[in-house]
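A single protein chain has been omitted; all remaining protein chains appear in their positions.
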Amino acid sequence: MARLLAGRVLSSALVILGSLVLVFAILYVLPGDPTDTILDPAVATPEMVANLRAQLGVDQPFHIQFIRYFEKMIQGDFGQSLVTSEPVLDKIVEHFPATIALTVASSLVSVTVGLVLGVLSAVHRNRLIDIVARIIGLFGISMPTFWSGILLIVLFSLQLGWFPAMGSNGWRTLVLPAITLGIVGAGFIVRMVRSSMLDIIDEQFIVTLRSKGLTERAIMYRHALRNALIPAVTMIGMIVGEMLAGTVVIETVFSRQGIGRIISDALMAKDLPVVQGVIFFSAIVYVAVNLLVDLSYSVIDPRVRRST
Amino acid sequence: MREAITAKAVWRERGRRQLASLRFRRIAAADALLVLAGAVVLLIIACAIVPGWIAPYAPTEMLTDNILKPPSTDHLFGTDYFGRDIFSVVVHGSRDSLFIGFASVLIGGLAGGIIGAVSGYVGGIADTILMRCNDILMTIPGILLALAIAGALGPGMFNIVLAVAVASIPGYARVMRAQIISIKSRTFIAASSSMGASPMHIFWRHVLPNALSPLLVMATIGIGTSILTGSGLSFLGLGLLREVPDWGTLLSQGRGYLTVAWWMCTFPGLAITLFVLAVNIIGDRLRDDMDPKKRRVRG
């Protein structure tokens, strides 16, 4: 188990390193550079641009820029934003909590809604409830999130005034964005829970239980559901990735702080240290969550525990 | 929950004698949904192929005296801030939206499928390297990858397709690889191998055909996902700007008007949602039907 874990951590480290190189390469070929954001092109003279480029070090060739960055990074220095000179680590410390809060809240929405709808759908297989539950689930996957987000704002904030339309302080600001992002994940979970519950219902051991005279209710909720939880947990690992991606749009729509917003801004401005820093930390979160998910199988499912 | 339990009780009460007729009704309902979804998809594909037959106005026609008019019999979906008939623009816009959906799935699915197939079938070092690369792509959220690519190449139709396609590669590669590995281990493969068939022959004759179906299901659903990613790019300012706007661009342009002219983003939004929903329903059904276990369940 420990060796397995060590192996996973090592390969995860390689993956993260790889993603840093990839992002660096993508950013290198992106047109323009941070001076476009800092200097108004209609005002700046070529000398001003050249001076600033030299100041920022973006006039250097690819490998020198990367080596410079990497040397500092292994010493724990993630550099400064090229646009604002703010230390990247400060930026991440400032923005990560809001994104984590949103991701956790959205995952809760996903799992709750997904489980309820998924179970309803499996229990009432192929009936109206099933179809309605699945369509509700699918709606979450089918709507562009920036649209559903704005609709929620207009209805629940601007019209009804139940929740604030903006900001990232306090749980009330979390409700609407968490629902917007959460129903996307819920759609995937409904699908997963339904199909795995149906698989299990037809398995031999459930047939045996039924023949022993256990009520359908007991079979469904005690046995089928429990077994269906495993794939649902697996989904969480995947959903976290989706959600980190979803924050790019959601944080803008809901005027929230968070890494989604700074990374899309930084990407557009070619603010390399910021993009690298955020990718590094979100890759760690992504990898860590998936590692945890793998480990949690053995807790939920005894069969996995034995085999590892 | 309570509702579920009572419904459950009702089901038990009816007993097994009614099962046959019940099953008939259930399947009919599910099939009706499938037919409906199919109809939506066909209708929208028809819009994309022959928009001129369906749309009453030219999509570029700007009726400057008729801007921001609510839906009416003249303008079914109302008019936008250029004075264009939104119904006509949505009908014509389906072409670019569908193109983004289908083309990026084709490219992404093909690339991902090849990577997954090579990785799974060849195995060994090739597998390790390809899968680590795949993991690297997976750690970078798809929309960011698409954003970076669209930013690097500039906003053009092909660039958007490529951006969306690249972001979808890792998913296809994973599924394909898993499928190939599971087929490789089956007895009939070992059997034909022992009968002297070449690995290439086995791959093309036995492994690939059996591995394709989950990829096809994924691709079906992927058409919807691609359209959504494309509209996300429009929202972030890296979408297309062509003479006839696609749905994502329309929705993105209309969102600022939600409180003064709700129809501007509602109809393009509904078009996207309905199409993606329909594609998902079809994809789900395909998945069920292709799964041998489910086929037994369905009876």
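In order of appearance the chains are A and B, and numbering begins at 1 in each one.
Criterion: a contact is a pair of C-beta atoms (placed from the backbone, for glycine too) under 8 Å apart; a residue touches a chain by one contact, two chains touch by 3 or more.
As a working rule, contacts and distances are computed from a predicted model.
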Statement: Complex minus one chain; that chain's UniProt name from "Spore germination protein B1", "Peptide/nickel transport system substrate-binding protein", "FAD:protein FMN transferase" or "NADH-quinone oxidoreductase subunit K" is "Peptide/nickel transport system substrate-binding protein"
From A:157, A:196, A:227 or A:282, residue that would touch the chain that is not displayed: A:157
Statement: Checked against the full complex, the residue among B:50, B:126, B:190 or B:241 that touches the missing chain is B:241
Task: Using the definition of touch stated at the top, determine which of A:252, A:276 or A:290 touches the missing chain.
output: A:252
Message: Among A:83, A:200, A:219 or A:235, which one touches the chain that has been omitted from the display?
response: A:83
Absent chain, residues of chain B that touch it: 60, 62, 64, 67-68, 81-83, 151, 154-155, 237-238, 241, 243, 253, 255-261
Message: Touching residues of chain A against the unshown chain: what are they?
response: 31-32, 35-46, 48-49, 51-52, 55-56, 80, 83-86, 91, 93-95, 97, 150, 153-154, 157-159, 161, 164-169, 251-258, 261-262, 265, 268
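Criterion: only the chains that are shown with their structure count from here on.
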Geometric centre distance via CA averages, chain B-chain A, whole Å: 20
Message: For the complex, give me every residue of chain A touching chain B.
response: 11, 14-16, 18-19, 22-23, 26-27, 29-31, 116, 119-120, 123-129, 131, 134-135, 138-139, 141-147, 150-151, 154, 158, 191, 195, 198-199, 201-202, 216-217, 220, 241-242, 244-246, 248-249, 252, 263-264, 267-268, 279, 282-283, 286-287
Field: Sites on chain B touched by chain A in the complex
entry: 1, 3-5, 7-8, 11-12, 23, 26-27, 29-30, 33, 132-133, 135-145, 147-149, 151-152, 154, 224-225, 228, 231-232, 235-236, 248, 251-252, 255, 258-259, 265, 269, 272-274, 276-277, 280-281, 284, 287-288, 291, 293-294, 296-297
